[in-house]
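With one protein chain held back, the other chains of the complex are shown just where they sit.
The block that comes next holds chain A.
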């Protein structure tokens, strides 16, 4: 395998260095390196980060290959700077057996653009009544460590307790979709001023917060690891801060869209006195877009580490599932290709995180939560240092571009950022020393 010499890249946005990649690993990091026969890649001005790790994507395969496949989702991920993504279990059939998680894992290896790490369902068929064979999934080739009924809350407190306890045997973690189902019957958007005016059934913040409060206490009681998916409210951030101060083994993620967008999106825009775009289901998502106050609290929580990770909740949907009345549309938005840009816009440009912080929240910590950091050759979220696997992304931080959904690699088009100008372009991505993206173009 030939070597790659990356010149002039700025690790974590710091002083420029040259980096040599060979046989899947970083071999040298230093100034003015020269490697005979190496492919040279001029990365002057680009920020070098460890390959990003997503704890939360929906790749829709098996079952809804019209919306996304492992391959198309992998391509979107690579173009977004990711080298590993966790694929959620709510496929059809549900990823609740060793067979299904191994199938998804193999499809990911075949696509070869990112490591696709399957998430196993907590309960059989996501039904919330009986534990799935968590141990079989953990022992399978897919090596599942994250378990989630995402899309559904593990609402039964007794079952949740057992799940938290059971996965301790293989150092697993339960990733909870925190939504008390009895408080969100028919819910369509954040419950507040705008839901009242728009006549859409409210999804109250308390439905999320009540479950988080319960689950951190359960995790503390049984000494288990808990991960909270897509935290969306200011109250949730406060609860997590409190739990962490008590030493509860809880981690949490926030989505790019909850860092940027608010429930004002549902009202559309007023232009020349005429309101357009109201009730556009591209903004329908679960948990819903919240208020400016929540956005500020989420950013602050991500900045101070109360929230550990940014996770996309990339949720592709076919056109017919989005071009409809609001209530009929499915919840979810694309996120893989714009995640880093949104973090640059909301966290870096605002001074809340530096590039080391971005690497921590989008690579190091999510990899640690998913236990991908200790996998030797297959590890992710490792430092940019000699001997480490060469999973890297190079970002042009200055370039701003308008998002065009038609140009995205996903099979679906439901991007909430359509027409929005965002900073930060992923230029190159390397998976174990091989370029998956070069000059913004996927290599497979």
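Note that a residue touches a chain if its C-beta (ideal position, glycine included) is under 8 Å from a C-beta of that chain, and two chains touch if they have at least 3 such contacts; residues count from 1.
Going forward, contacts and distances are computed from a predicted model.
Between the listed names "Deoxyribose-phosphate aldolase", "ABC-type transporter, integral membrane subunit", "Aspartate carbamoyltransferase" or "Nucleic acid-binding protein", the UniProt record for the complex's undisplayed chain reads "Aspartate carbamoyltransferase". Across A:14, A:171 or A:193, the residue that sits in touch with the chain not pictured is A:193. Of the listed positions A:31, A:274 or A:406, the one in contact with the omitted chain in the full complex is A:274.
Although one chain is not displayed, its contacts with chain A can still be listed: residues 188, 191-202, 204, 268, 274-280, 320-321, 323-329.
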